[in-house]
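Here the complex is missing one protein chain, while the rest keep their positions.
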Amino acid sequence: MERLTVDVAIIGGGIAACSAAVALREAGLTVALLEKRLCGGGASGVNFGGVRQQGRDFSELPLSRRARVLWDGLGAKLAEDVGFEATGHIKLARSESDMAVLEAYARDAAEYGLDLQLLGANALRAEMPWLGPAVVGASLSPTDGQANPRVVGPAFARLARRLGAEVREHAPVRHAAHDGAGFTVEAEGVSVRSRSLVNAAGAYGGAVAGWFGEAAPVAPLSPNMVVTEPLPHLVTRSIGVVGGDVYVRQTRRGNVVLGGGRGTADSVDGLARPVSATSLGAMDKTLTLIPDLAHAQVIRSWSGLDGEMPDHIPVIGLSASTPGLVHAFGFSGHGFQLGPVVGEILAELVTQGRSASPLHPFRIERFAAWRGPYRSEGEIEH
Amino acid sequence: MSEPVPAEPTLAIVGAGPAGLRAAQVLTEAGLRPILLDEGHRAGGQIYRRPPPGAERPAAALYGFEAGRAQALHDLADALASQIDYRPDTMVWGIAPRAPFGFDLDCLGPRGHERIAVDRLVLATGAMDRTLPFPGWTLPGVFTLGAAQIALKAQGMAIGRRVALVGAGPLLPLVAHQYAKAGATLAAVLDVTPLGAKVTAVPRLALLPGTLAKGVWYTVAGALRGLPVRSGVRAIAVEGGRQVEALTWDDARGRRHRVACDAVGASFGLRSEAQAADLAGCRFVFEPVTRQWQPERSPEGRASHPHVYLAGDGSGIGGADVAELQGERTALALLADLGRPRDAAREARLDRRLARHAGFRAALDAAYPYPHHLVDGIGDDEIVCRCEGITAGTLRRAATERDAREMNRLKALTRAGMGRCQGRVCGHAAAEILARTLAVPVETVGRLRGQAPIKPIPLREPV
């Protein structure tokens, strides 16, 4: 059994956890990160790859705006081609009432500094003539885009290692406790003593919070994804819809990634599988948006396990029960874009006890009165 | 089995080669009517692939010394047609466990998508050629040995006008024999395993069944219809600009040779097509002699999953004769699990024959040892993943600079195995390269997980 003594222990190895390890090392603290499998292999690595501000809950927009700045320099910081491209994110309306939703959102988002362009049917067809007749209008966020989720988490983990963080993979955490003097974290093969503890355990974040007497109802969420063979370039922007039941983007290499609906999640073994009926449904919906994809071949489907909160925004902030404990989990299917900034925020919370970003909406105490389990259903925007 | 047994269990067999057909035969003998799902247009599988109807050549002309067995299997397929629910041109692209037990099979066939609920599943999914990269292997005109054979058997065509064949197993002399007999021009027949291994194995090879023995004998005797079979060949490379122009190699003494040719059939043994077993939730084990992961199979053919049965090359390379025996044996195990009366004598007879074949297999494996020298010779510039164009150098750098220690992480970082074929072609070589770069045993880097669809499906359902 390896024993480590550090300033900060981190439970979880997703982008938020690994970027926190980086920011904490940059702040001069010693760090041990414990990941049950491989860093960046969970929700961080198998998500849609949307780098999107548009459509978020307004409480997330200040964080998302700050994160967007980081994305411009992320490749250089990580010394890795993360595939980030500001292709714009366009949210499509399939009815007049959808359009009204987009108009209202654009008006309010402007107050957060997010400029969205509303496009009527004619303007939309002029730019994207390949859209199907079901689409009646759209809202475009030109600064949003997409990136390759599979490489971002591992690259953050490597940077954390280069900066001196102790990163332990295949080290599932069995228990963590605070004894008045500090934290003890017991993981497979390693035991860590620390002054501070970061809970970035994703779908298991609620369980970790529970060890410290805090309620946080996290439901497993497994977005269902499908990808086509490489195709000639057609889909110029990352696409979402009002309602969130389908989303589509085309990668630089030509593969069209599409998702919508849910796979199956097993929160016990942490494995999620795509569901073929869901895949076929997303394929049908994609065809109503982009009929020209009819003859494309689907070559793979997948899913991954994320944690979803009842109000679809994460828990980020100081523990209400235990000094030195900081939470960041439950990103509800849209944490990829936020990941890099969450690491910075976690480091701020650990070193200063506060953050430059407004975190009040994400406080864990909002679930203090929660009783019983939570099972999620319905569409989730990714 | 403790769960309730349905009065009329729905049984599906995936694959209509020698294993699937024999399993179907046994189930029909017991009065059952299994669904036989066949990606092919006519039952027979790849090894006994049938030419188009109405224009058949005598079997002997197409199959060489396999002809008798091929004919028997084809006759069986015809005889079974009315007793089973045969679904030709039907691909099983997804398998999901169903509550309380059984599976949903996602199929794409002539009627479009169809979801079939089954209680028990016999997987007889066969094998494909095991490939390793060498210079020029992605040029048009380079095919697998299996491809060279299928072109001849299913189409009556040779893959070129001057064909060179390269191999590391009994398929090499078999295809060479078939090509020579059909009148093709063979430029070279090259075995990348040493002659010594076969000579040493001669006493054990005497035990081999006729078809295999003939092939190995040709190799040992060093002549195939006047054409030398060269053993111990190393450093093979294909030359050509837009297409194959020549094949070069080092002989056992290190001398370089070159022959002009316009097509090459090259592969190095076989690998199981096991994606269906993976999706069905079967446990896999590493088989050290052939250096591949296979679904775990009991001697009777039971998988780790209680409602899955395995037979044939899809769960361990044994060849067509073994596949027939395993198909029969696993179907008997299935019937026993259904509570049907058992024929202990028949089971014991099959078990004895399978044990004898395991002995043959060990002799064959000894005669054709794994060609490590080809893996060691893969240059950094060589494409390993043909779908995505990922080079060996990219894979090695992922190991040394990007912390790739395991196959699925290697795939995520490099895209190797992420293309249309899902790593069927490159997965073996990529694992060998990763393991060598890390200096660890190949089994420690794991295997690529199977993902639906098992093969590509169109975004819009075909009608």
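A and B are the chain letters, set down in written order, and residue numbers restart from 1 in every chain.
Going forward, a residue touches a chain if its C-beta (ideal position, glycine included) is under 8 Å from a C-beta of that chain, and two chains touch if they have at least 3 such contacts.
In this section, contacts and distances are computed from a predicted model.
Assuming one chain is omitted from the figure, identify its UniProt name from "Sarcosine oxidase subunit beta", "NAD(FAD)-dependent dehydrogenase", "Response regulator" or "ABC transporter permease".
"NAD(FAD)-dependent dehydrogenase"
Would you mind listing the shown chains in contact with the chain that isn't displayed?
Across all of the complex, the chain we cannot see touches A, B.
Pick out which of B:Leu80, B:Ala96 or B:Ile159 touches the chain that's been left out of the picture.
Only one listed residue reaches the unshown chain, and that is B:Ile159.
Among the options B:Cys107, B:Leu227 or B:Cys421, which residue touches the chain absent from this view?
Final answer for the missing-chain contact: B:Cys421.
Which of B:Gly183, B:Pro203 or B:Gly254 touches the chain that is not shown?
With B:Gly183, B:Pro203 or B:Gly254 as choices, the missing chain is touched by B:Gly183.
Identify the residues of chain A touching the omitted chain, counting contacts across the whole complex.
Against the left-out chain, chain A lists 229-230, 253-254, 294-297, 299.
Touching the absent chain: which residues on chain B qualify?
39, 41, 46, 51-55, 57, 61-62, 128-129, 138-144, 146-147, 150-152, 154-161, 182-184, 242-243, 262-263, 273, 383, 386-389, 419-421, 424-425, 455-456, 458
Operating definition for what follows: only the chains that are shown with their structure count from here on.
Using the average of all C-alpha atoms in each chain as its centre, how far is it in Å between chain A and chain B?
Taking the mean C-alpha position of each chain, the two centres sit 40 Å apart.
Any idea which chain B residues touch chain A in the complex?
The contact residues of chain B facing chain A are 93-94, 96, 104, 106, 113, 115, 388, 402-403, 406, 409, 412-413, 415, 418-420, 422, 451-453, 456-461.
Using the touch rule from the top, collect the residues of chain A that touch chain B in their complex.
Residues of chain A touching chain B: 38, 41, 45, 150-151, 154, 157-158, 161, 228-229, 253, 273-277, 279-280, 283, 286-287, 293-302.
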